[in-house]
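The structure's right below; bear with me while I get my questions together.
All protein chains of the complex are present and in place, except for one that has been dropped.
Chain nomenclature is as follows: A, B and C, assigned in order of appearance, with residue numbering initiated at 1 for each chain independently.
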Amino acid sequence: MIRFECDYNEGAHERILQRLIETNMEQTSGYGTDPHCDRARSLIRQACDSEQADVHFLVGGTQTNTTVIASILRPYQGVIAATSGHIAVHETGAIEATGHKVLTVPSEDGKITADQVRAVYEAHRSESSPEHCVQPGMVYISQPTENGTMYSKAELQSLFETSKKCGLPLFVDGARLGYALASPDCDMTLADLARLCDVFYIGGTKIGALMGEAVVILNDALKPDFRYMIKQKGGLLAKGRLLGIQFETLFEDGLYLEISRHAIDMAMRIHDSLEEQHIGFLYESPTNQQFPILPDVLLEKLRSQYTFTFWEKVDATHSAVRFCTSWATEQENVDALARDIARLMHEPSETRELAEALV
Amino acid sequence: MIRFECDYNEGAHERILQRLIETNMEQTSGYGTDPHCDRARSLIRQACDSEQADVHFLVGGTQTNTTVIASILRPYQGVIAATSGHIAVHETGAIEATGHKVLTVPSEDGKITADQVRAVYEAHRSESSPEHCVQPGMVYISQPTENGTMYSKAELQSLFETSKKCGLPLFVDGARLGYALASPDCDMTLADLARLCDVFYIGGTKIGALMGEAVVILNDALKPDFRYMIKQKGGLLAKGRLLGIQFETLFEDGLYLEISRHAIDMAMRIHDSLEEQHIGFLYESPTNQQFPILPDVLLEKLRSQYTFTFWEKVDATHSAVRFCTSWATEQENVDALARDIARLMHEPSETRELAEALV
Amino acid sequence: MIRFECDYNEGAHERILQRLIETNMEQTSGYGTDPHCDRARSLIRQACDSEQADVHFLVGGTQTNTTVIASILRPYQGVIAATSGHIAVHETGAIEATGHKVLTVPSEDGKITADQVRAVYEAHRSESSPEHCVQPGMVYISQPTENGTMYSKAELQSLFETSKKCGLPLFVDGARLGYALASPDCDMTLADLARLCDVFYIGGTKIGALMGEAVVILNDALKPDFRYMIKQKGGLLAKGRLLGIQFETLFEDGLYLEISRHAIDMAMRIHDSLEEQHIGFLYESPTNQQFPILPDVLLEKLRSQYTFTFWEKVDATHSAVRFCTSWATEQENVDALARDIARLMHEPSETRELAEALV
Partner (left out) sequence: MIRFECDYNEGAHERILQRLIETNMEQTSGYGTDPHCDRARSLIRQACDSEQADVHFLVGGTQTNTTVIASILRPYQGVIAATSGHIAVHETGAIEATGHKVLTVPSEDGKITADQVRAVYEAHRSESSPEHCVQPGMVYISQPTENGTMYSKAELQSLFETSKKCGLPLFVDGARLGYALASPDCDMTLADLARLCDVFYIGGTKIGALMGEAVVILNDALKPDFRYMIKQKGGLLAKGRLLGIQFETLFEDGLYLEISRHAIDMAMRIHDSLEEQHIGFLYESPTNQQFPILPDVLLEKLRSQYTFTFWEKVDATHSAVRFCTSWATEQENVDALARDIARLMHEPSETRELAEALV
């Protein structure tokens, strides 16, 4: 079985494993107070061009989203997010479990706009009895989004300025951040991002690490006591150095972006080969997730050798599915996939069945 | 600096690292649904002699305690625990953050008794308006306790029977479970434990693993939908196989108990050498944590070369401190510690100062 | 100023005040354990033809919704409701504050259907990893709805049967229940309702009482320990008898339905007089809330003498607004309102302005 259903099918980049072995018997203090975490924090601050940033390491994405959001909101506040935002649909109500509503706004492609943020803010302010409704307290976006799309620098700037005017901290979920930054279509750097939001995180789990997310807090008001929040929400790893060592490795010599670029190359290879077959896509994604629309009969056959994620029915005979690449994707697997899809699209014995599906 | 302040100062047992390397580029599904987790679950069920047990892997202890407790209690219920219980003092209110009170009962040595559980239960039942008070909903104990002490099989059986009569599920925090089971003073096996509680966990973080705790649910009523709880509380590791691989390694060929035994040997070596010096202990601990009472002036000197944990002032010139050993503790470090303490106890130049402290 | 903006502008029905005076210096026990509460419970059980029902008295609607919902759901479950449901929009996130997501389904008129419930249930069940999403745990509807519409007996039966098949308790918010039951269009009785849901409440605050909502629990599984929930959520009134006395008065001699009917008569008087003016309505409401669509210029003038609630912009020059009647509405006020609207619709001096608005 060749796996494309997500971007965490393998272990860690070999340089990370190597460093874990080298440092294994070092004795360090726990909970992220060790020299490896210190150095990783320093490297990340440097990469963000933000010497004043606070950097914290957590284990996973849902945990990170919950911890950051719960640390920012007052009890009666909610977080603005796209209806497709990870926190709105795929975290088993983790945000609500900390007492907060996710205030969703519609989105075609996973992105939200400054105008939408302003509209939610204005609508609340203009209520005759605003205290009967949840008060918008912050904004959550993902870069890249759950649909593979990206915010441009201008879009992000606009979102940040509007959010600031409305008094709403802007939080960027970067579980796949490298896969945005490494995309040829991306017009922003890590330093740009760090200037254009209040807090974000750099995903390690999906990009080379065994696990780990690095939270970068830019806004001074959000810094105090964040470690209490991490501990309470179960995210303060006893052997915190494991996260430090991994991010240290990812952020020296540019490894993080380098391996992200590989994932993009592989994704584009899938994209281009499918486009050649005149296959359409649900979203135009320049990142590591590709959402082709394929005949259901073809998908049925493909399933015997490949894993991928069903996304949605598009019409009676077609569905959009998701293929993810990652730092670990092997080119031969990508090429096999492209070949098999091409073959299945043209296999003579299937002509009639496919013809019907392609109507 | 030689570290004894906790039992997670190093990385992982080398066989675990070896297995991570061997399996690194295997492609597996996420979130604990992979073959390594399956095999680890099977090995643990076997070791527990509980074929019907549900086994889940979480990342850390606070997370595990929170998730298990929140999954059991109704909103108006609390959990009975010793005042010294980890959930009562060292989890930043993680239990309260899920809405539940920790109902503490006093304890000299970290253990609680069946009689105490019954007393809390009866006191609540005999209230004239019980609904004005938190209803006891379950019992939490640690084996070994935070003070290094252990429940005997008879004590556990009594606690379990009483809890059952009171309708209170019994949950055993086994963050250091191996260090109890491997103690020569321990009269119970893993299978005994599995018969004598409703749910417990096997700590990996402190015993050989990079991180990871294996929750074993024995009581059928507590099994449904537990994965929802893990996900919501941020504990469902994307690359769940990392936990599976580690517990697979720990539970084939008896590695878990073998390396636990080493920690006990090292702890006893500390214990015996200090006892030889007529040094007393705050708790009589047969496990990997030792709590000697030492002169403050001696401790001051010791700090330049060793880390350990201050526990409490005992009198004007003495304090109890904690030394932890682990699977990774090197004998030469233990011997150096013993030697240095002996030397400091007798150093001529210090005679007067120490004499005062020893009054 | 004549008030139509809500249905709680006045105090209580005079018979209630009379009873409060008569019983004022009686000494009773607190928290709803007094003889008045007992008698009120008995009268309500009788009116519901449900001798086995548990009846509890709470103070307000948001409190009641929160308490009932939090008592039913497991931590990872959410409550299905219309997007316009009171719990989804007008309770400041009270449901989320207890840890639960409101799973909204779209609704034109405030009602949801059995098919929608089944669809949410099936969608969740068919997820490949359902534990990453909130599990539907119950269904919330309002009778009448926030838009003045009502469920027919057949619709309710269908909802109840489907909910039961899906294992989802059905909870009916009856903050305005009398205003449904007293409507000539209503084809169900209180006893019907009690057969067709798991738990509901009878609103007193909006129908004759100073305050108070009577929760009626039909499903045995939802009965245990409900008083703990009331107390924890701050709803256990010390002088509980105040609620007992009020419901006692409302449920002897049919006062509750009698005064509800008056509100409907007044609402219909508004409805019919506006319809005569060829004024349209946003929702076809047979209950005490009426939602006419009126020219903004007319509304502007009306505001100097009447209060009412802005509902939504309908087009560039018109808005839908809400007029509420209640048990206390005086006919002369209704007639004045009708007269003034008719006058404003036809006032010669306004012709041009209104003509534009009416385009």
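Everything that follows uses one rule, which is that contacts are C-beta pairs under 8 Å (C-beta built on N, C-alpha and C of every residue); 3 or more make two chains touch, one makes a residue touch a chain.
These numbers come from a predicted model, not from an experiment.
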Checklist line | Hidden-chain contact residue, picked from the options B:9, B:27, B:50 or B:92 | finding: B:92
Check: Of the residues listed, C:228, C:256, C:283 or C:323, which one is in contact with the missing chain?
Finding: C:228
Check: Just one of A:9, A:27, A:84 or A:98 touches the chain that is missing; which is it?
Finding: A:98
Notebook entry, point to check: If you put the missing chain back, which residues of chain C would it touch?
Noted result: 1-3, 5-6, 8-12, 14, 17, 20-21, 23-30, 59-63, 66-67, 91-94, 97-98, 205-206, 210-211, 228, 231-239, 241-242, 307, 328
Next item on the list: Since one chain isn't shown, list which residues of chain B touch it in the complete complex.
Entry: 75-76, 78, 89-93, 96-102, 128, 131-135, 309-310
Notebook entry, point to check: In terms of residues, what is the contact footprint of the unshown chain on chain A?
Noted result: 31, 70-71, 74-76, 98-99, 129-132, 135, 225, 227-232, 236
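One rule holds in what follows: only the chains that are shown with their structure count from here on.
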Notebook entry, point to check: Which chain is in the middle, if each chain's centre is the mean of its C-alpha atoms?
Noted result: A
Checklist line | Distance from the mean Cα position of chain B to that of chain A, given in whole angstrom | finding: 35
Item checked: Residues of chain C touching at least two other chains -> 75-76, 98-99, 131-132, 135
